[in-house]
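For this view, one protein chain was removed and the others were kept in their places.
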Amino acid sequence: MKKLTRRQFMVLSGKAATGAVIFVACGLPERELIVQSPVELPEDLVRGEDAWFATTWGDMPGGDGLIVRVMEGRAKKVAGNPDFPVNAGKQSVRHDAALQLLYHPDRISRPLMRRSKGGALNPISWAEAEIEMINALEAAGGVTVVTNPLRGHLGLVAEQFAALYGGRHIAFDAVEQGVLHGAVDRVFGQSSLPDLDIGEAQAVLSFGADWLSTWVSPVSLSVKYGQFRGQGHRGYLVHVEPRMSMTAAAADLWIAPRPGTEGEVALSIAKEIIDHGWASSGDIGAFMENMPDGALDNYGASAVAERSGVPEERLKRAAEKLGTNRPALAFAGGSTGAHANGSFNLSAIYSLNYLLGSVGSKGGIRSNPASPLSGVPSSATGASLEEWENEIAQWRGGNVRTVIVRGADIVHGLPASVEVKGALRAVPKVIAFATVLDDTAAEADLVLPEKSFLETWGSDIPEPGPGYQTVAFQQPVVGPTVNFDEVGLVSDARGFGDVLLWASGDGLGVSSMEDLVRNASGQLFDLGRRSDSINAPDKRLFFNGALQRGGWWDNGATGDDLGGAAPNFMELGKEAKYSSTVPAEEGEEFHLIPFQSNALLDGRLASTPWAQQSPDPMSSAVWETWVEINKRVAEDLGIIEGDVLFIRSVNGEIEALAYPHPGVPPGVVGVPMGQGHSHGGRYAEGRGQNVMSILTDIKDSETGALAWAATKVRVSKSGLRRKVPKFEGTVEAFPTEPGVPVLVVGPDETAHEAEEANHHLHQQSIYGGKE
Amino acid sequence: MASLLEFIKEKHRTTPLWIKALAPVLLLGGLAVFAVTGAVTAFVITAWLGQPIPVLGFDQTVKQPIAFPHTIHAGTGLFPSTGLPGQFIDGLEMDCTFCHRTVTSQANAGVPPVALCSYCHKVIGPEENPELAKLRKAAGLTEEDPSPINWKRVHRLPDHVRFVHEPHIRYLTQHPSEIRNAAPGVNQLSEALPSQVCSTCHGDVASMLEVKQVEALKMGQCVDCHRENEAPTDCTVCHH
Partner (left out) sequence: MTTEVFGKHKWGMVVDVDRCTGCQACVLACQVENNVPLNTQERYERARGMAWIRVERYWEGEFPDVKARFIPILCQHCENAPCEPVCPVFATYHNPEGMNVQIYNRCVGTRYCANGCPYIVRFFNYWEPVWPESFRNHLNPDVTVRSRGIMEKCSFCMQRIRRGVRNAAKENRELEDGEIQTACQQACPTDALVFGDIDPDNNRTNPGRAYSMINDDRAYTLLPRLNTDPNVIYLAKVDPDREGGAGGH
């Protein structure tokens, strides 16, 4: 009894104590209990009021107009600018994820310096950094400015700055479009990319380019795809690519040829069209004019079927669809150009447009005009692997004293054969601009905090443009005053452009990116055109208008006519080359097709968790590096999902998680780019593996570009197995019966008819024909 | 009975002396725990149902970093100065929306930037007033750098409520005579100014030296008023 009483007392006192603790825990964070009166109140800081500012993001391919929702001085959402002619208000996962580049917890807030090669990076003040930078620039020796491909005024500044210091500006893009620009120039006589009028076409033939996901200008091309599908008479899409990409999945007919034989496939389609009389004699003439006699003799459907591994029936069906539906257009890029015969492939395919009569016409390929701002780069691509090899030989040879890097992760993106890391160590001073420390900045001697695109002035000239002159303006939508309170991250970043302008003194004639953009607006005003974007009585109002609308465009200013006949592309190197492989005992041989991740691209968005967790469209895999392999082939090799596979080329090996699915051609494995960073903030570091590191240095025979789709690998099991992180399986999604949930209707069939027919089939399968 | 007596005697004999000495302490301690628990429970219940009991500093008024008198700015009559004791100043009868500018257009009524205060107080108000000195310092009128003022929040709704001032002000000002459950005097107006209807929820702020929350602002009160005025009562109007 005594025990009980005491126990009760203890319990009671215990309860009282917990009660008190819970009560205390209900307290609110201090910041919830204050209302701040700022000293000044600009319109974007008013509480509860949301303002949308128009801007653009020059670092993305394409050049889309954006609007950013800003509340109380913080950017909340990035969306497409509905006024802007390129992307018409639409966006991609990359644009939404970009917000996290601004608020990244691992953003570099102060300049960092390494006292000696191999030493640690230590914070220094901007004043010290300025001295370091000036010393590096004034020392004798060459200067190289390395950036991502830059159009618009940032490109202009980088170019002029390099020239001022007697150095050079070299652009880096892991998946550079040099072969594409070269082919377009050869076929149409102008190197800036043309406008593909997919929206008005009745048939489209595309090769290798995953244009709905990552190729060139995916958002604007997707907008056009929507129009293509939405027409009264629905367009027919044929896609040729050795991997089932998003575009291949969207196609009505997908053809998977042996990698590198795409040019031959195109020519067999051309021969079919000519033989069946589906092209006018004028068009045939334009196509064949510069070609030797009998050039197509070798490209009969059955012969090409043999060489490309594509069933003859499919080639003929593709030719029929192209031949009998007009307007029709053909284009190519991506892995089709990433072969030793890449230039031949792309030239052959783009030349098809002469045969289809779609050069310069509605529903075809139309030229883009020259930029209205003279001197400002309107077309950009990365330097070819050959140029990079030459440049890096200069670094290694001690001929370059200072390398300035911005937005180009060359350590991660160049093939291992180039050995960039060692070359960077041979350069006395490497200065990197970075928001988050990437693999290249981690090798630098001086790291300067870079502003995000939401904090800087700039401009972009979209490539490909919408078919008429268009300029996008980039403006800071959040001020540098944004206080990251608890994190203590008061952004001390300065923009790359502004620092270069500062470092060039009066050399470039202006002192800030803002002035450059303002001057550009003045130039556009001086053109005196009444455009449908801005009409203003004076320069000041014109500039306001340009910032409000996100740019300037004049849909009357269209491009010049494209060339009148196809070139003789038969003289180009026609043979695809593949790398040799490691010895046969190291696994089964496959053709490796690396592809750009839908969200991370080549890895430039790997630091943002939103991009990392965005499911891949085909596999729904996330956060990791996986390898796509044909389901039946995997079964034969005893590989199941989650098996850790070794993928070995003659240049090295990576590990990836197996993801077998039926959409992979049997001889091919697909591996996404974008992972395998040794730096890049908490979300990218040490995650997955870098497929670029095992590519061999085969180059396109004409341009010297990296033939990134020409590597052969051997695949073997490591014996380990891990769960593939993926969205698939989170919900139990499986078709319960035919047509559920994805109902497919034939032409002129209604949904109701299809449902009835499917249900009938379903019942037959259950009751064996009796109902 | 006898057994109980024996039990007690037995206990008395076996219990060590130090426990006996502690007994009154334990008894008092137990009572104290009960008292505290009771007080806390009472506090929690009142806080849940309405406003907390104004004891132990749980009053709704809060000490602001600058003793801003709503009385002198918005009131009518003579009011004591908060900075200079013994001085009285005539109320200015300023409109609420002069400072709370976004109340007619936005979710938040808006707290004015320091620049708005200093627009007048650059000139108005004696230099020896210590409260005004704080303001002038924040506004950057002295040698020091300007700095924001962190006012203490008086009215705070939970995170899962989205209250928007604008439609409330719109409704209350458009047809003041039809409003049920309005603040005194509003029904007599044929057309109301925004500043005449604030008191519906905020009380007569113009007469408060230190602003405090006068209405409970609990969901029941919101819903009652919405029902009486045939305003929407769907959950999603406020919760999303």
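Residue numbering begins at 1 within each chain, and the chains themselves are lettered A and B in the order written.
Everything that follows uses one rule, which is that a residue touches a chain if its C-beta (ideal position, glycine included) is under 8 Å from a C-beta of that chain, and two chains touch if they have at least 3 such contacts.
Since the model is a prediction, treat every value here as computed from it, not as a measurement.
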Candidate in contact with the missing chain, chosen from B:30, B:126, B:167 or B:220: B:167
Contact partner of the left-out chain, one of A:365, A:622, A:684 or A:706: A:622
Which residue of A:60, A:664, A:684 or A:707 touches the chain not shown here: A:664
From A:213, A:533 or A:649, residue that would touch the chain that is not displayed: A:213
Which of B:19, B:124 or B:235 contacts the chain that the document leaves out: B:235
Positions on subunit B where the hidden chain makes contact: 105, 158-160, 162, 164, 166-167, 170-171, 174-175, 229-232, 234-237, 239-240
Hidden partner chain, residues of subunit A it touches: 48, 71-72, 74-77, 79-80, 87, 89-93, 96-97, 99-100, 102-105, 107, 212-213, 218-219, 222-223, 225-226, 229-230, 234, 236, 244, 246-247, 249-250, 252-254, 256, 311, 314, 482, 484-487, 489, 598-599, 609-610, 613-615, 617-618, 620, 622-624, 630-632, 661-666, 723, 725-733, 735-736, 740-758, 760-761
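Definition applied: only the chains that are shown with their structure count from here on.
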Euclidean distance of C-alpha centroids - subunit A vs subunit B, Å: 53
Interface residues, subunit B side, partner subunit A - complex: 11, 26, 30, 33, 36-37, 40, 44, 102, 105-108, 110-117, 138-140, 146-153, 156
Partner subunit B, residues of subunit A touching it in the complex: 2, 9, 12-13, 15-16, 19-20, 23, 32-41, 46-49
